[in-house]
Structure formats: C-alpha cells, structure tokens
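Not every chain of the complex is shown here; the ones you see sit where they belong.
For clarity, chains are labelled A and B in written order, and residue numbers in each chain start from 1.
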C-alpha cells in the first residue's frame, strides 16, 4: 500500500524525492527493459523502474538486454539497484551502476505497483454495501437489480479489482477500474439526494458496472500497464458490458424493464455517438451516469497534474483531455 | 405487385398520372385521416391515399373524421373514391367528393402499398441461394457461417421480408429492408470477384444480416410506414443485431472466430462513431460492407429523385442525404 511519501510495503521513500547528487541502494521493480545502441555500436539499456508511486526511466551503460537476462533480470523482476541521481536540463536523471535480483525474497511485484489512494478491499466492500442499501425488491415481486450487480461483481471480483480503466487517459493504473467505479458510486449516491426522482438502485448499479467491459477491452499487466485486446478493438467495452448483463439474467426473476434500463445505461454512458455512445441517454439515470463518469475522469486528471505542480504554477502545456493548461491556486 | 405505370393488382394506373380537369372513380387505400377546421369553424379532412405507387393527399370538405368513421372509413380502409383533379400553383390538387368502403371485397391493404421493383419472394430466395453458394465448411471442421445466416433468415422470414429499412431516408417502404439487403448481397458478391482476398461467405452474411436489428428498431405498418420502437431508441439496431447473432450460436459448431467477425461487422457497419458505429471497421470485410451499405442507400435516393425529374432538370433543392441537388442528364 502506498500513502504519502512512503511505500508502506517496502518502507522506502519516493524515488523521485531523492536529492540530486545522491546515490541510492534500494529494492525496485523493473517493469520494462529497452536496449539501445550508441553511435559507436555499443549496447546500453533503458530500464523502467517502479517504486510504488510512479515510473522512472534510468540508463544503464555497458550492458545489454541479453546480459541482464543472463543475470535473471527481465521485465517484472524485483531487483536491488544501485543508482546515482544527477541533473539534466533542470530535471533529475538516473543512472544505474548495478542491478541484481532482490535479496529480500518476500518482496513481490505488487509491492511496487502504483495503487489508488484508497485500499482496494475497502472500496470493493463499500460498493457492495451501497448496492445492498439501494436494493429494491418491488414488494417481493422481483429480485432486486442490485442482486444482479453483486453477482457480477462477485464472479469477476479479481479482474474488477485489478484492471486499469485506461491505456493512458485517466485511472490508468492497477485498480483504476475499481477506483473509478467507487468514486462514481459515491457521487451517484450523493446526487440522488439532490435529484430525488432518480432511481437510486438503477443509478448505483450503472455506476458500479458501466465500465465492466473494460475487463475484456484491456489486458492489465501485474505491474498495472494496460493494453488493448483484440476483443477490445472488435467490440468495445460498451457492447461487451451490455452483453455481460444480458448473460446474467437467465433464470432470475429480475424486473425486465429495469434490466433493460441498465443495459441502455451501459450502451449510452459515453453520452453522444461522437464520443462512442451506442445510443444517446434516453432516461435521466443514463444522462446522470454520463456526467458522473466525465466528472470523475476529469477530477482524476486534475489530481494527477496537481501532484507535480507548485502552487501558483500553470502546467507547461495543454493537458490532453482537459483542453487547457491547469493552474494550481495559491491561497 | 407494382410495375411501370399500372398497379398489376388493381389494374388501375398511377393516380399522379391523372390529367388536370379530369374526375375519377376508383379504389384506393386510405392510410391516414387528419381533421382540420376552417376559419369559420367548419371541419374538413385531409386524407392520405395510396395507389401502390406513392402517397397523395386529398381534401374532402364538409365532413369530419367522426363522419367518416361512422361510415366505416378509418386509416387502413380500402375505399371507392370519387376525385376531381385540379391545378394549384402549378401542381396537381385532389379533391374528394365521395368515399365509401370498397365494393370489391377482394381488394386488401397490400394491393395498394408501394413495394420494391423486384418481387419479394424472388429477392428472398436469391439471398438464400447466394448464401448457400458462398458457404464454407472448412473441410468439415465447422458448420458454415452461411448456415447461421440462413437459420436467422428462416426464423424471421416474415418481418425480414416486410420491414421498412428507414423512417424517411432511403428504402422507407414495405420490403425496404429486404430490397436493401438483396442489392447489397449482390454488390458484395460482385466485388469479391475484384477484391479476391475478401472472404466471400463472411461478406455475404454481413450484407444479408447487417440491418437485421431494424426488425425491432422500427415497427412497420401494413401500409409500409415505419416508426421507432422504444427498443430502437434504447439499444439501436447495431446492438440488437449483434445480440441476435450471438443468440443463434449456442449448440452449433460454427467457427468461433468467424462468428466474432460477423458480429464485428454488424457493430461497425456505420463506419465511424460519428455516424453511429459501435466500433470502426477493423477487418476489410467490415470496411467493404460499410461502403456497400452507403452506396446502396445513395443509389436508392437517386432512383427516388429520378422518378420525378425530367431529363436536363435539377432538383429544386438539396436532397437530404445527398449533400447536393440532383441532375438528370439528357442524352
């Protein structure tokens, strides 16, 4: 678990907090290795290192990918690394002088992977709990829709908790899908107190499941990196999510109309066809879901930007997805 | 059946061919009745009359919808009508002096409904035949995909043959879905001779089934008029078509990859998300299907326009869907 500036699982501080001029010996995760050749034909490698907070690229000279592999160092290896931190064009630069498989065999990949700021189990359980609270059994005529949602989340608990929610835009981290869904369920719940004619059970089920298809649209590596699957390209997560819902209804006494509305919400949560919606929101819960989705994505992008901005500073370029530079106020 | 300028089922010529100044007594279909009040408070009605070629609006004074209903004349009634044809602002104007339920009880609604220029049975049978010709059983390892398509077309033969393909844009007539599918299957077949790497079975199945979801997206009246269903608004024909395919695979030994491709083609045949595609074409057959679909739609629009244009004439405004006025050359 990662909090503040200390990785609770390794007791090591952020790599990006190391001072210029310092040298470090510490465990890290190698998540990628890229070999390059200098102009004289000598191989060197760029290694991507994860410390549980972010990715850092470091150079290691006079070695090759094959050399490293011979020493059992491949992508997704936990290593003990010796690094030197220097300055380069005003930014920190990292050089690796030595890499070896980590001596501490208790360390695992997951100890170095960035996670959301809320514990995964806490979020998962809170979603289930809120779905239960919102359940509506229509005076015993039907099984609540919440039950359908919970059955799905129970069956796919593991990928639902670990999938990323994007390749690069927002919530692109291990557990990103869960974190995104979690905050949306909470926002949905809060807004139902303001817009009281909204169907709370329906909106919460929609918030919890709207991106469930991303489990199959992306493959998320153990290190939290997402990549498109061929099914993602051929069908998209809207169709796959809607199909999933449909497959979970057979043999259950759900209110059919309400299941239809849930499927409609998944198909329409991108809002307009221009942004990939299969159909446009035709009920208020679908429209509310669309805005809650967008809002959460944008809030995440601001939070990401604010991590590296000083107060009173503007970002040095337009942020993709935000249409403007970002400013961090100074109060 | 309708051909040239004579309705073969009623032996009556086109109503729009009647000369100005003439009076007529003939059977027609009343497809809609709209009551209006003149400035003095007197009711009169506009009746929509179908002759098997097109819709004509006629005025009937000194009567009301209730009057007509009392005489058993409602929408979808075959009537004997007395009409006078006059000129109004350079166009023909129709006035009804008398309406009565048709004496000839053998006449039915379908005798007056516009149909495609090719016989429905001929088209349906030819599609089945071409699908059979294109069938590929992968050396007995799988049931051909064509078999899946034919099973669907067999089960839904009646709505597939009678549905309209649109509210107003193109192929908006009884049998429009079939006519559109028929010409697309033929075009697909022809292009496979040019682009020989295309999978003929796959492309023909896609052409035959791409709009199958329209059976549930629209409800087509007996008179050939289409209206959106709530399922059409909530899900769209792409999702409904793709779901249908999926539902027909259980218990059959189809090549799974090929079924996936067929589903992808249905989801992507609108080409881009801006035009409502769920995903964009990722295989050449999906892209070819998209263009064949567009081409057939545009050809239909030109044919519609040409019916009422003289040689050397331009249409009097831009045609919706064609982005320009239409010109009919004079050779």
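In this section, contacts are C-beta pairs under 8 Å (C-beta built on N, C-alpha and C of every residue); 3 or more make two chains touch, one makes a residue touch a chain.
As the structure is a computational prediction, the values presented were derived from the model and not from experiment.
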Size of the entire homomeric complex in copies, 2 being in place: 6
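Following the convention adopted for this analysis, only the chains that are shown with their structure count from here on.
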Superposing rotation of chain A relative to chain B, computed on C-alpha atoms, to nearest 5°: 180
Interchain centroid distance [CA atoms averaged], chain A/chain B, Å: 47
Sites on chain A touched by chain B in the complex: 231, 233-236, 238-239, 242-243, 246, 260-261, 263-264, 267, 273-276, 278-279, 282
